[in-house]
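Note that one protein chain is taken out, while the other chains of the complex remain in position.
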Amino acid sequence: MEESGTTRLEMFSDGIFAIAATLLVLEFTVNTRGNAPSLGYQLLHQLWPAYLAYATSFLTIGIIWINHHHVMETIVRVDRTFLFINTLLLLVVAFIPFPTRLVAHYLQIPGERDAVYAYGATLLLMAILFNVLWAYASRNGRLISEDMPPVKVRAVTQAAAVGVPLTALILVLATWTPVGGVIFACAISAFYLPGAARFDR
Amino acid sequence: MEESGTTRLEMFSDGIFAIAATLLVLEFTVNTRGNAPSLGYQLLHQLWPAYLAYATSFLTIGIIWINHHHVMETIVRVDRTFLFINTLLLLVVAFIPFPTRLVAHYLQIPGERDAVYAYGATLLLMAILFNVLWAYASRNGRLISEDMPPVKVRAVTQAAAVGVPLTALILVLATWTPVGGVIFACAISAFYLPGAARFDR
Amino acid sequence: MEESGTTRLEMFSDGIFAIAATLLVLEFTVNTRGNAPSLGYQLLHQLWPAYLAYATSFLTIGIIWINHHHVMETIVRVDRTFLFINTLLLLVVAFIPFPTRLVAHYLQIPGERDAVYAYGATLLLMAILFNVLWAYASRNGRLISEDMPPVKVRAVTQAAAVGVPLTALILVLATWTPVGGVIFACAISAFYLPGAARFDR
Partner (left out) sequence: MEESGTTRLEMFSDGIFAIAATLLVLEFTVNTRGNAPSLGYQLLHQLWPAYLAYATSFLTIGIIWINHHHVMETIVRVDRTFLFINTLLLLVVAFIPFPTRLVAHYLQIPGERDAVYAYGATLLLMAILFNVLWAYASRNGRLISEDMPPVKVRAVTQAAAVGVPLTALILVLATWTPVGGVIFACAISAFYLPGAARFDR
């Protein structure tokens, strides 16, 4: 029964993660007017902000999906407060396609700093909510299985904690170089993903 | 077999809930024309109706998802009438992104009252259909497990019943202050969600 | 193993059904230009083709989902031909949002007959493919469980067979009255759905 409760919660959450990741593709647009540069030129030279934003957001959603599963593996039951925080977390995850579209559109034109701020702020909020979710679940072992080895619990705590300063750095970098902020976000996702993927242990 | 019937129905319904919630993000648009206010200004000062509508609809879908699960937990089988009412309910849930977009666009400009009416009417219809679904399932214990404690059945009945007058109030409020109607809708979602989340009991 | 094969196929198919149904909402648009009729007028008097098309397609997808499950309940394994026909069926189901959008846009303006032809042809193709799928699975009991009572097999055969002439009638009606064709499509969905929903037996 309890088990079944977390299973359904995982399925709903996984649905949100998968759909948010797939909706990212709707950000891609090309200029089809007569006086536009050739399609090849646009694809190779003008769309790289869109590629960068797409890859960054897709990998980031992949990481949060993996980390979310580590949480769900560790806990044995959910309560109403957990479910409330989880809904807020999903609300932010499902929002990601919007700032991603902003970055894809505004990078290299006026407004790029604001776009990257919106993007970084969304990722930061997501990282904070993930920590709140985990802190609530793990405080005094509230929702955690008794059999769970402490080393595993600590691993999730560390994975959660490292997300906040790293995402905050995106915002700091963006004040100086918006493009650099997004590249940094992409880099931490790409490096972090293999480390986050502890399905084998 | 019967069990399996409800499992598949849950998965289909969960899919609709998750997709409807995630499609909400497509309502967000910014003005990218040359004479538009700066992106930062738009994000901070002009997009709040969109944020409000997004949060309200996301939390509302979260609540109906939780309540729907309480129904599915309580019943042991489905029949064709139940499935028909459930399809009508999902039809209304999947419709929510449209009035949400209307609220996001029209709040604070001419047409806002009509937008909030459309929004409130959709939520009211959803609340009514949820009550019809539950009344059909629980009348004389028609689809309910014999083992189910009456206190649990009454809890679902109360959760369902309270939705109709609360949503009707949105419409009443909107005649006087459309913005107030949406803020009220958001507030009841935010307060109601933790209460609705009875996965632990 | 075989069981697991059909489970995964059901989940993939259910995903397509649920997403196609939820994407229907994207057809709704309102005229936001300065000289447009008021939002309330548009919602009450001009958008009814969109409501009609939405309800018709949503209920139709609901029916095909239910019928598809009856097929999956009846068979014990899938082979590559079955999977190929099933993919073609899903291809048509996932296409439904496009002719739905056409009906929503063109009803009552020039082009309405073509729009309803496209809509009816899509539903007809779906009905035919469903029959092909079922004929392949049930011919000589090819993929059907030995324990399956013949009465259940005949029920699925009848449910499948009735779809083709009914959908063909939509096309015939549309030559005379396009609006009537869509209303007829909606009516058969609404009447057929409760009958199709044999989850209780």
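Labels for the chains are A, B and C, by order of writing; each one numbers its residues from 1.
We take it that a residue touches a chain if its C-beta (ideal position, glycine included) is under 8 Å from a C-beta of that chain, and two chains touch if they have at least 3 such contacts.
In this text the structure is predicted, and so the values were computed from the model without any measurement.
For the chain that is not shown, the touched chains among those present are A, C, taking the whole complex. Although one chain is not drawn, the whole complex shows that of C:M11, C:L44 or C:A187 it is C:M11 that touches it.
In the full complex, chain C makes contact with the omitted chain through residues 5, 8-9, 11-12, 15-16, 19-20, 23, 26, 77-84, 87, 90-91, 94-98, 102, 105-106, 110-111, 113-115, 117-118.
Counting the whole complex, the residues of chain A in touch with the unshown chain are 10-11, 14-15, 17-19, 21-26, 28, 30, 32, 38-40, 43, 54-55, 58-59, 62, 65-66, 69, 193-200.
Methods note: only the chains that are shown with their structure count from here on.
Viewed as a network of touching protein chains, the structure reduces to a simple linear path. Superposition of chain A on chain B using C-alpha atoms only gives a rotation of 90 degrees, nearest 5.
Chain A and chain B have Cα centroids separated by 25 Å.
Chain A and chain C, compared by their mean Cα positions, are separated by 35 Å. Counting partner chains per residue, chain A shows two or more touched chains at no residue at all.
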